[in-house]
Every structure is written in C-alpha cells, then in structure tokens.
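My structure is below; once you've seen it, I'll send some questions.
One chain of protein is taken out of this complex; the other chains stay put.
Think of it as A and B in the order they're written, each chain with its own count starting at 1.
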Amino acid sequence: MNAIILYLAVVGCIAGWWLSRQRLMSKPWLEVGVPAEVTRGEVPGVPPVKLGLWVFMAVVGALITLFISAYLMRMHMADDWRSIPTPSMLWFNTGLLMLSSFSLYRAELDARIGWREGIAVGLAAGGLSALAFLAGQYLAWQQVMAEGFGVATNPSSSFFYLITAVHGLHLIGGLIVLGRTAYRTARGSPLAQLRLSTELCATYWHFLLLVWFALFALLLHG
Amino acid sequence: MSIASDPMTGIPAAEVEDVELYHPHSWITKYVFSQDAKVIGIQYSLTATAIGLVALVLSWLMRLQLGFPGVFDFITPAEYYQFITMHGMIMVVYLLTALFLGGFGNYLIPLMVGARDMVFPYANMLSYWIYLLAVLILAASFFAPGGPTGAGWTLYPPQSILTGTPGGQDWGILLMLSSLMLFIIGFTMGGLNYVVTVLQARTRGMTLMRMPLTVWSIFTATVMALLAFPALFVSCVMLMLDRLLGTSFFMPALVEMGQRLNHEGGSPLLFQHLFWFFGHPEVYIVALPAFGIVSDLISTHARRNIFGYRQMVWAIIIIGALSFVVWAHHMYVSGMNPYFGFFFATTTLIIAVPTAIKVYNWLLTLWRGDIHLTIPMLFALAFIVTFVNGGLTGLFLGNVVVDVPLSDTMFVVAHFHMVMGVAPIFVIFGAIYHWYPKITGRMLNEAMGRFHFWVSFLGAYLIFFPMHYIGLLGVPRRYHEIGEAAFVPASAHDLNAFITVMALIVGFAQMVFLFNLAWSLRHGREAGPNPWNATTLEWQTPETPPGHGNWGKAMPVVYRWAYDYSVPGAARDFIPQNEPPRGPAG
C-alpha cells in the first residue's frame, strides 16, 4: 500500500496548501460584513468544469495508484511471479499516445489564437492517433497471448491485461468527449466554448499519457 | 458596499457566474428525470429508505433466528448468511452513504452555500439513476439462482467465491460486485458535484469559515469517499476476475472439499488491505456528515453558537486525513505482519483525540445554552449518548492486544452498530424532523415523533448495550446459532431472546415514523419559512419549499457566520446569515 499512501500524501499536501490559504485560523464570529466588493466576471475564478476535471483526475489517479499498489504487493507477496515478455508493440504505442497528446496540445494553442482549422486538425490528429494507440494495445495483447500468457496464466499477465484495459477504457471515455468537441468545432460553436473544451481534452490527454508512462514503467519493472 | 474597517478585505469571494439553470418543461423532466438537486436529493433519500427497509426486515429475521434458535426453521444457515451479508452491505453503503451524501448532500449543499443548483446538474441526475440501477441489481440477487451472496459484507475471498458459501459459485457474488461497481461510478458523478459546488458556487460573502458544519462535513466526507471508493472498486474488479476468469489475484493454491483448484499464489490478505483501505474511511464517510449535521441541530435548538467552531472544522479535516492511515486495525488478527499492529493501534487511538474534542464541543454548546427539547434536539442528545458509548468501545477494539480476544465476537457487532449504525441513524432522524418543514412546508407530527424517539432511543440502547457482554463471553459473530457451548450460560440465551424482542419493538417504531412522514405531508401543521428560527441560508429562501433555482431573482449575500445565536444586544436570539449588519456602513 506504499504507492497509494504516497499518492494520498501528495494529494494531501495540495489540499493542505489550499486550505492554508483559506484563513482557517480566522475567527468568523468577529467578522461581519461582505468582503471587498466583487462584481461578477472579475473573479479570476476557475470554471467549475475545469475544477471538476481536476478532481476527477485525482480520483482516477487514486484508482490507478491502487492498481499499482495491488500489482506491487501481489508481485512481492508470493514467489510465483513470472515476468511477461514486454511486447515491442508497447514502445510504438507509447509513441502514438505521445503524438496524440502533442496534437491536442497544438489544438489547444490554436484555440487560444482562435484558428479554427488548426483546432479541427489537432483534434482529428489527436483522436486518430488515440484510436491507433488502442488498436496497438490490442495487438500487444495478441503478442502477449501468442507468447502463451493468457489472462489467468500468471498474475503478471493478469495484471497486464487488467491495467491496460483500465487505461484503455479511460481513453475511450476521453474519446467520447473529444468526439463531442470535434462535432462542436465542425458546427462552428463559439470560440470561447471551444477553447475550454479543447483545453480540457488536452489536459485529460496529458494526464492519461502520464498514467501510461507510470503503467508502462510498472510493466517493465514486473 | 465597502467596509474599510473590515478585517476580511482581500478574501476572494468564491462567487462565480450564475449556473445556467436547466429548466424542466414537463412533469417527467421535473420530477422523474430531474436535474434539480433538491429533487435528486429526495429521490436518493426515498430509494435509500426503501432498500433500507429491506435491510431492516432482514435484521428482524436474523434476530428471530438468534433469539429463538430452532423455532423458525424456515431460516436455514444459508439464508441466515445471506441475510447478514445483505443487511450489512445495504445499511453501510446503500442506505447510510447514499442518504448522507446523495440525500442530504444534494438537498442541503446548494441551499446552504447559496447556490442555485449543483454545478453539473446532468451528471447529478445520472448519478441518481446509476445508483437506482445499482440498488435494483442488488435487490435482484434475491431472485437470482442461488440467491444473494452470503459471504458477509466484507466479501473476504477465498470463501466469497467458493461453493461453501451461498452465492459463491452462483449469481449472488457477481450481482453484488457489479452493483457495488455501479454504485461507485454513480457516486463519483455525484461526488464531483458536491465538491465543486462547495468550492466554486458559494454565494457572495460565503467564505469557507462561514459555512455551516453540515457543509464542511459533507464536503470532507465526499472528498474522502472519492479517494476511498476506488479501493473498493479495485477489489471488486479483481475479485470478479478471480471468480470469472480464474485469475489468482486473491486466490492462493487451495483444496476445496477435496478438490484442488486452479489458483496459485494469490493473497487473501491483499484483498483485506484493499477492502479496508476503503472500509475504514467509509466509517468516517458515514460519521462525518452525522457530526456536521448534529452540530447544527444542537446549535440551533440550544439557541447557542456552536462552541469552538474552528476546532470543529480542524477536527473534521484531521479526522478525515487520519482515517486513511488506520485501516489495518480491522486486521489485527488477520495474520498480517504483527509489527503493523504497533503503528495502526497508535494511529487509531490518536484519532480518538480530535473525535473527543468534537464531543466536548457539543457538550459545551449545550452548557449555558437555552435548550429547546424539540425532537431534533432529542435525537441529537440520543446521538451523543450512543456515539460516545460506541466510540469508547472502539478504544477496546483499536488497542491491538485488547482486540485479540474480542475481534469477531458479538462485542464488535455491538460496537459498530452503536457507533456507525444507531448513532448516525439518530442524526438522520433528527435531521429529517429538522428539515422536513423546509422540504414539505409542514411540520412532522409531534406526538408520533416523541413516541418514535423514546422507543428508538431506549430500545436501541437496550439492544446493543447488553450485546457487548454476549461478546465478552466469547460468542462469535456470524453464527446462525451458538447452540450448546460450555462457555455460554443458559442465561445468555434469555438475553438473546430479550434483544430480539427489543429489536422487533424498535422496528415497529420505525413504521410509526414512516407513517408520520406520509401523514404529515397533508395533515402536518403549516411550518412557515423558518419554524426553528435558524440562521443558515436554507431557511431564508423566498419560497417554502424552495422553488426551482432556490433564490428567486436575487442571490443571497452572506454577512456573517452560521452561528449567530443569542448574540448580546441583538433584537432576536438569532441573526440570519444574510442579514446585513446594522450601523453606519450597512
């Protein structure tokens, strides 16, 4: 459980830092009145949906870290662990996912300067390379299967299928949102909305790329 | 309005743009597929109550079997284990968690922080419908081949997926695991809403330190739940794979009934670690909202500010954080590395300190108060009694070596029913008597309420206090019949019968309560907007019950904290949070 404890410690530090700026030591009963007048729109606030995405990523992070914890504990708890041959496909797939992430990064930049064609191209490239990544993951499954490691052959292969599937499902969820953003772009939605949507997609994609790095490193370790 | 002398200048107000409200067009979108947090809250509460009633009936059946073994021979051991499993899981997850977070969270958070609705109403609606689906799947397992799982609510492998356990090789365990996974997905959708709404949709002037403790506690519990439920999700997925695909995450090499199974090397303890990594925070996910709500009940009905508001907030946060590092105190005799015992016993007993501070502050709020013995206050008092009792027996079980003889006995059953069954349920009752007038516009019937209180309080205490002593004798939990055992005197069987009779009586009182809920809807006294003279925002809505969008045209502005009761010099004994200050500046 070390991995998840470490993860929660990081989350806790962020929460603690945020709380430390919330005047938790103040004495609210002595303070009557409204804080300095703020009119709507002047608040440099984060859009709720953006904050929602960050909270969601924290939850997915906990989920993934728990899988990592289980992986490490299972690996060291018994002596039946046999390493699976790392399919070469995974290196290629990692490249695809990086490409996907980079395309969305470009889309986000293009949204910032308001270049609609750029957004469309970026989203399309990102979406297609993500689909290619998923197909590649499927091929990697076939490779591992061909090496004689089925789902129940050894915990190492069980975990391999499990965590790649979990990561893939999260990517598919992202693709649905990405598809919606692409549809909006094609329909010519207001730029402000596109900006936010592409930014959120890009953030989520970078997050899933990081998660993949962690999971890939784990697979190499095992 | 500028307040030059105000010390709070410079605090960022958390207000954001008004949520774009979804406006329902038909009866279906207004009451069935509603995106209004208030309706969703009520839907959550009604569903949780319905499935909770099933769990209540199951507890009667279990008690009948325990109190009068052999008399009700239609209750076989298999059914008994199915009853305890479903009773436990329903009560902990589908009733308490859903009611506190999905029910009270949805109804109260937007109203108490001055928002028009939750920030993601659509996800909020989905959250409820997925929860309902999870409940239906769970209930369906009663009708599935082999019946529901009888693995105990902890679902420990290997037995939970083997033939020696009801539902282990049938549908029962699969339906249970799928239902839990759906519940978690649904909860996550709701949970994102509660967190982001508290963070981003507070009205002007509602700084964090002005939030009522109800909001603080539901907020913290939600954050904990978002981080803890994934552990249950992970264990469910892996257990399901072990059961369906024959993987060996949790399943070691074993010989079942003379038959060598195909598993190899898995670790049952890994499951226990994952399960309790969720399971212990879960206890506080249920307890914290109860803490918060009861603080507001006590303060309002004792007409006194909550004593030590800041300490209460800090304690909520500290308890929330600490509850993630105490999980293995459920595993002292599980066969884990015994040296973990030192660490987990220490953290467990440390958590008693902030918890005790909360108890002191409730007592000190009563002290020098102006105690109105309304029904919410009565239930709050009953909560303190049962919670302190159950919390103190927790010190037995948390102290590693004392737990050795007591673990897995009826002492444990008595302890957790007192502390996370009875105590939070009393808060739920108190809260319903307190907020029913806001939700429906009418008061609950007082006479029925008092009957409900007295029978529930004294009855529940008489059920669970003596039960500790049955556990001290050494009677284990999860026995459908203790039978003849040298260490169990005959008198203990009489005590068991007594407990069963009390359980039936207390159960009956709940029927009176449900009747009251329905009856008062039409016949209750008109409540008016603020029957308890409370300060918090939900009592200051322009309409009662609050209309769609909560606040009419103008959003409320908050000028003070939530506990301005009996302020010296004030005209009334309460000042609503949105009442502007008097004086030159105001």
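As a convention for this text, a residue touches a chain if its C-beta (ideal position, glycine included) is under 8 Å from a C-beta of that chain, and two chains touch if they have at least 3 such contacts.
Just so it is clear, contacts and distances are computed from a predicted model.
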Candidate names "Ferredoxin", "ABC transporter ATP-binding protein", "cytochrome-c oxidase" or "Crp/Fnr family transcriptional regulator"; UniProt protein name, chain not shown: "cytochrome-c oxidase"
Touching residue (missing chain; options B:Q200, B:T393 or B:Q577): B:T393
Residue among B:F451, B:Y479 or B:W519 touching the omitted chain: B:Y479
Contacting the left-out chain in the complete assembly, out of B:A352, B:I505 or B:L521: B:A352
Interface with the undisplayed chain - residues on chain B: 77-78, 81, 150-152, 156, 158-159, 162, 164-166, 168, 252-258, 260, 265-269, 302-305, 307-311, 333-335, 338-339, 341-342, 345-346, 349-350, 352-353, 356-357, 359-361, 363-364, 366-373, 378, 381, 384-385, 388-389, 392-393, 395-396, 399-402, 404-405, 407-409, 454, 457-458, 461, 465-466, 469-470, 472-474, 476, 478-483, 485-487, 489, 491-492, 495, 563, 565-568, 573
Residue ranges of chain A at the interface with the undisplayed chain: 27, 29, 78
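In this text, only the chains that are shown with their structure count from here on.
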Separation of mean Cα positions, chain B and chain A [Å, integer]: 31
Parts of chain A lying in touch with chain B, wherever the complex brings them together: 1, 4-5, 8, 11-12, 15, 19, 22-38, 40-41, 43, 45-49, 51-52, 55-56, 58-59, 62-63, 66-67, 69-70, 73-74, 77-81, 151-152, 155, 158, 162, 166
Touching residues (chain side chain B, partner chain A) in the complex: 1-3, 6-19, 119-120, 188, 191-192, 195-197, 199-201, 204-205, 207-210, 223, 226-227, 230-231, 233-234, 237-238, 241, 245-249, 252, 262, 264-267, 269-270, 273-274, 277, 305, 309-310, 313-314, 317, 321, 324-325, 557-561, 563-564, 581, 585-586
